[in-house]
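Here the complex is missing one protein chain, while the rest keep their positions.
Right, subunit A next:
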């Protein structure tokens, strides 16, 4: 486009708008620093610790104004983090690994879900209790998750070829209507939906069968780790407080979620159940001792092994504990 196409009036208007914007930004700057926080999915109790931090002003106290950016089925997490629109994003170890292979410069600075939430959900009449039960079954899942199933099979010496994969949308409907025998899904969504509809589901947590993969991880760029350390510390410190409060009263966290997002179509009973069910995935003796978001070196080694099965080669450098160290040091 040639520069002649920009009219004088347009330039003036643009300048005025720019000045206005800059003025607004500097005024905000004097009080607080802005930080975007890109969530990985629609608002729900899945992120209730962050809502508690926001609601109680725990970020505000340290001069950080956090805006929570909602995710969705077609909402990218990594690009806003790279572009700086978001300081921190919620991702998972495998997604972070592929983003790094594609040239992203990410670091994991906290782990919300120590245990991977993937389960094999089935009905009690035809249950999958251990990986060996998968043989001869029809499993409903996204084709994209084939490497996940393959990894589970090789971790447990199960014949992958004895399983029939049925490509399905992410819903419990194919299981309920007997189109498939089991589903690959999260512990905290489809089984909860089934329970709320009065359908009992058997779930086999893949993390209990060798599938070690950190999920709901906090990612940021190495650039931000160097240039925005203070903001990162403030953001993560708020998260830690928020999730601690969440742990002490999950029902209150669910109620807050509904209060904050009345138009999200959330159901209180469902949210309460989901809030309870994600506690064992997020909290353990390890987090009790070291605080929420902490991880052990052994779990990193196990993650690297699982990632290798998924076709990703990563080094332990992907995990950067310096922010949590700083918070712990006070």
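Everything that follows uses one rule, which is that contacts are C-beta pairs under 8 Å (C-beta built on N, C-alpha and C of every residue); 3 or more make two chains touch, one makes a residue touch a chain; residues count from 1.
As a convention for this text, contacts and distances are computed from a predicted model.
Novice: Have a look at "ABC transporter permease subunit", "Anti-sigma regulatory factor", "Sugar phosphate isomerase" or "Putative DNA-binding domain-containing protein" and point out the UniProt protein name belonging to the hidden chain.
Specialist: Options "ABC transporter permease subunit", "Anti-sigma regulatory factor", "Sugar phosphate isomerase" or "Putative DNA-binding domain-containing protein" considered; the missing chain's recorded name is "ABC transporter permease subunit".
Novice: Can you say which of A:159, A:267 or A:325 touches the chain missing from this structure?
Specialist: The missing chain is touched by A:267.
Novice: Can you say which of A:32, A:56 or A:70 touches the chain missing from this structure?
Specialist: A:70
Novice: Of the residues in subunit A, which ones touch the absent chain?
Specialist: Against the missing chain, subunit A presents residues 1, 42-43, 67, 69-76, 78-80, 82-83, 85, 95, 98-99, 102-104, 142-144, 166-173, 176-177, 179, 189-190, 193-194, 196-197, 261-267, 270.
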